[in-house]
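For this view, one protein chain was removed and the others were kept in their places.
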């Protein structure tokens, strides 16, 4: 259970101001919690030799879930990147599906085990297929928005990427294209201060990623990536602009990557435990729980139930995924091209 | 000879304020004139069927020559793009060499006829070899600056490109790299308002190209591209910053492309004669001559001599280049790789 | 049947597909008001408006990447790369994304996009307006690479490409645009992707080729016919993945084979064709498999004599065929 010293701080109710109900923020918290607990379990499974690889979203759940809640989860198209466990959970992917993904089983809806974990995809959920070369999803998201505009569909196209990735040419070309065509795209950079081992100051020299917005003629905004309400507010505003036909927005969620880059990484070769511990104090899962307690929405009882529910779901999903079959070896040549049944 | 109604306007002497002598500004003007007259000749030669292709710099000479004079022409490295006739002339390339280039003859120092005209290159003059895919020169210029920094050489690396090209990924990646490493690079975008047929508003939605600078953490500045003194001042300031170790600058020369994109283009399919005529009123070659007359530096006699000198030089160069031999057909397989003598 | 040029066939196919299916749209540099630098999209901007004939910013990776996204939404983008030489900034989007989308999503997503690009030399285009780029992409499962040689094939193959539910690279020979004319039915028809086509039947020597070189081969065949040499010509039409059966059949037929490409020889499409033959019908061969291509230099120079030296010439084709016939 999550506890913290600052529990007693008196808080104003910020979520009502944003038009969010108590149930909404509890849902937000539940999704953040799911993401965190799934993530923790993945590391355990990896250490136990049950899954070969983990890519982790710890420290970024607040921004992810807040963003998802600000969008239309029945209509909008999204291109989340590999750390977006919180996002896809809030978007409708189940824990079971995430476990199938991590065990690379045939039933995995993302790729039936073809791609590494965290490479999300689901046509049903309007989640674009993500690949490993970073930032390629940005132009795709722009293409979705262009197509929707051509067809007269009132949707928003949402895409995330890391701050290191914002230095790729594809970021620039996609942002520029979206701005010229005034397309309904929300670009959200999850700035977790590292690109593998490379810290911010070796990646870029601007003060904020959102400073790049003006160079495309779009608004830019940086928000506290540990606060799901800040993410909600920023994405809501950007999404409203998009619906009004005012074009794209560049958002930056200021977060911190709490875990190593992946299970193959040793982050202590390039940053200190002290730095990580410092960042953990602002961990959105903890601070949002505090907020919810402070405003009286999260009771001890509720919290306990949530934790239990999540643990049970993860247990069952893990069990299921572990036992589920891999795809047949001979499917290796399936779906290279369209097949005529 | 260049004449204009506004000849009598009283001008303050702006070039002295910039530390330029009368001889300097006459030299600047001479180079602008050379570029213009060479360019005009190329179109005639093309129309006469003597050269197959022209790419033209008319309307951009002021920015180009002003920039060249602000740099150290004995030490700095430059990566001019295909319209930079004015720049390379001011940099030390001769009219004869430009004509050899346009006739694609063996003696052409740029590529011995291998590349199309306007693809400048000269190791002796520290002009990087330019290619046709746009914007590839930007990272090269950054690499020059990086190498110079590693070697402790106090030089500036200068690169130009069009505003359409500023939408390529390579622009973004190069600018960001230079800023992170605080390299002595001056990026100068020659914004001539068209990328072939595509006008500014279909290329980008920002107000100024120089608005992109802040996204890299470097200063940005837009100046009047028809005024060589404005170009001189801006490039000088950027170059001084570079020498002081303060890193790169993004400059934007606001110009207009007076001619069709190339001799293969028909610009009347996408813009009006009226628009072009309007732009011609601000033609830097005319307005700078006016300035020089107004401050008493350019006399009628001097102007006449200049024109005559330039015409003679172009005549001789054309004659020479036309008669010069092509490279041998069997050199087609030379210099694919280093040859052992 | 009307006789039209290669590029007219192209425009016609685009026009017909756009009026047939509202999901088809065009995007690229200067494709709009200008109608394309070669005028391939001439008149379409006027007819279909700026929403369906989109002048994009100068950014090839975005053109491909935005096209992919639009295709995932259900559109059928036809993206123009102004010259095939300039599609390399889009290599990552084409190879990592478009080609792998169906496979990696286990058939959930697909990319019904066509990327058109003029390729080939002999037009005084210098290093970067003359290249053959097909070999770079001809090791990428998930892609199809189509190269038509005649106006008839242009129309039928472009329509098939646009209707394909997988990404197609459609390379058009820029010298053929106005040089090559031929009969093209006014009505709607498609030609199969992945199928080679016998352009001339013969019994003594087989030429396997594609693009402009088909015409060099046809010319040579005509001349050699007078000398009593009968030339069989197979036009690959789809250069990746290759039509193995047709290649094996054409090779076996005469046992003497000239593989002809204007691309640089090493690592060209013709390497794979040779390998297929050597793997499948080696014992039907009566002569070594001869390849004729450009010298292994980076690209075609601009200066006339150098361009000439680089480009395969009709007489070379004729000579090689004669040599093979006499082997």
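The chains carry the letters A, B and C, assigned in the order they are written, with residues numbered from 1 in each.
Everything below uses one rule, namely that contacts are C-beta pairs under 8 Å (C-beta built on N, C-alpha and C of every residue); 3 or more make two chains touch, one makes a residue touch a chain.
Only a predicted model underlies this, so the values are computations on that prediction, with no experimental measurement involved.
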Touching the absent chain when the full complex is considered, from B:60, B:111 or B:210: B:111
Residue, one of B:47, B:75, B:281 or B:334, that touches the chain absent here: B:334
Full-complex contact with the absent chain, from C:138, C:154 or C:220: C:138
Residue among B:15, B:34 or B:140 that touches the chain left out of view: B:140
Among C:42, C:199, C:237 or C:291, residue touching the chain not depicted: C:291
Contact set of subunit C toward the excluded chain (per top definition): 61, 85, 88-89, 91-92, 95-96, 99-100, 103-104, 127-128, 135-142, 240-242, 259, 263-264, 266-272, 274-275, 277-280, 282-283, 285, 287-291, 296-299
Missing-chain contacts mapped onto subunit B: 77, 109-112, 114-115, 119, 121-123, 128-129, 131, 133, 136, 138-151, 157, 169-170, 172-174, 176-177, 180-181, 334-339
Chain not shown, touching residues in subunit A: 52-53, 104-105, 111-116, 119, 131-134, 162, 164-165, 167-170, 195-198, 202-204, 264-265, 269-270, 326-333, 336
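Keep in mind that, in the parts below, only the chains that are shown with their structure count from here on.
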Relative to subunit C, chain with the most remote C-alpha centre: A
Inter-chain centre distance, subunit A versus subunit C - centres from mean C-alpha coordinates, in Å: 42
CA centroid of subunit A to CA centroid of subunit B, Å: 46
Subunit A: positions in contact with at least two other chains: 169-170, 173, 176, 180
Residues within subunit C bordering two or more other chains: 56-57, 59, 61-62, 89
